[in-house]
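A single structure is presented below for examination.
Every protein chain of the complex appears in place save one, which is left out.
This part shows subunit A:
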Amino acid sequence: MTEQRHPLGGLLARDPRTVAAGVEVLADALADQAVPVERVDWRPPPPGTEHALAAVLGDPGHADANARAVQRMVSSRPHLVDVRPAREVLGLDKATFLHAGPPLEWERASGPMRGALIGAMLLEGLAETPLGAEHALERGAAALEPCHHHATVGPMAGVVSPSMWMLVVEDAEHGGTAYCSLNEGLGKVLRYGAYGPEVIDRLVWMGEVLGPALQAAVRRHGPLDLMSVIAQALQMGDELHNRNRAATSLLLRELAPGLLAAEDVPRDRAAEALRFAAGNDHFFLNAGMAAAKACADAARNVPGSSLVVAMARNGTDFGIQVSGTGDRWFTGPAGVPDGLYLGDYGPDDANPDIGDSAITETAGMGGFALAAAPAIVRFVGGEVPDAIAATQRMYEITLAEHPALQIPLLSFRGTPVGVDVTRVVRTGILPVIDTGIAGREAGTGQVGAGLVEPPPGIFTDALHALAETA
């Protein structure tokens, strides 16, 4: 009936309000007539993408596919339900290691990735010495597979070996499960490629004490709503990638009572576990990553959708996966982050970008929520307005605003969520990713932190692949 009375969306029934893209003089003519006009700052996409853009955007199901995919992403309800060893939950056999990013062979692995794999060999007792581990890995003694192929994510090198304990996160809405290892803290840690005795000792302790203690705490607590923690932390100054201080505190507040009440965890071990977690501002990062992975996986495999469902780096390549193209990776060389360095380290010491932690940006946190984290805006090389601008720029390439994750400084606008390959190609705006910077040499550890962008070519590659399926 409304349709009958007001055809063309009411075009002839109302005073016109316009959007204008292109010739400036035509927009000026509208403004001269006092017609409201929202001007597009339009710029041409890269040459050679016109046909692929038209093919993808001209697919009659495209808009619906994207709407459905991003709706699945933002309606996911990830809950922390358990903590268990990787060998049990992932079925990893003794000589299979997972790593961050797209698929990688030892020959192409960077320093920190090699360091972390060496550490995993030592931890699993597959080698006596670092040199022995290196030789064994050269000979192919361990099978390497991306975390993402096992519903898993890992920060930095992201190496997961069978004896490591994993956070188990279930999506109460769509039924998926995602996993992430436990955070080791800062400094000399495996995920930054360090494998010294203190690193291995800590990992052993995490398996013997921290893992079981957390398991007891989580099981007593029952499913722990991670989106609720994330949403609160975002309003307390975290962006959930480079700042996890509030989220860590909130998580401990949830888990501590259960941990203290667990009769099977000796008091001294409970205290050790709590002290360790409380001393690490990034303790929540891995839980946030598993939550983001659950959200992103819920949006996978929607035919025709150009939504990015994974952004991940292995220290050599930067890779993305897209909802409409299944498990295919689109990869390009990982860049070196632009950031601040610890001590006398500098860009020459930095390894190219590494880690699955860009899953947080994939799900609308991290760099996309920079405006929520004024405490760390100087990583953007600037002040609060730069952080706001970074978040606002991301609305240009995303499909939705997150209904649960709100930014106080933007009048509680939802974070930009759901990177659309076509918009990245059209605007040339790349996702902004917060990241730690690993040392180039195996064994160095962290050398800094900053921001990084994916290589633009992987988005045009994904676009062309989507065009073939359209």
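Definition applied: a contact is a pair of C-beta atoms (placed from the backbone, for glycine too) under 8 Å apart; a residue touches a chain by one contact, two chains touch by 3 or more; residues count from 1.
Criterion: contacts and distances are computed from a predicted model.
J.: Consult the UniProt record of the chain that does not appear here and report its protein name from "Fe-S cluster assembly protein SufD", "Multiple sugar transport system permease protein", "FdrA family protein" or "Peptide ABC transporter substrate-binding protein".
T.: Result for the unshown chain: "FdrA family protein".
J.: Consider the whole complex, including the chain that is not shown, and state which of A:252, A:271 or A:429 touches that chain.
T.: The missing chain is touched by A:429.
J.: For subunit A, enumerate the residues touching the unshown chain of the complex.
T.: Residues of subunit A in contact with the hidden chain: 3-5, 7-23, 25-27, 29-30, 32-33, 35-45, 50, 53-54, 57-58, 60, 63, 186-187, 340-344, 371, 375-376, 378-379, 383-385, 388-389, 392-393, 395-396, 409-410, 422-423, 426-427, 429, 448.
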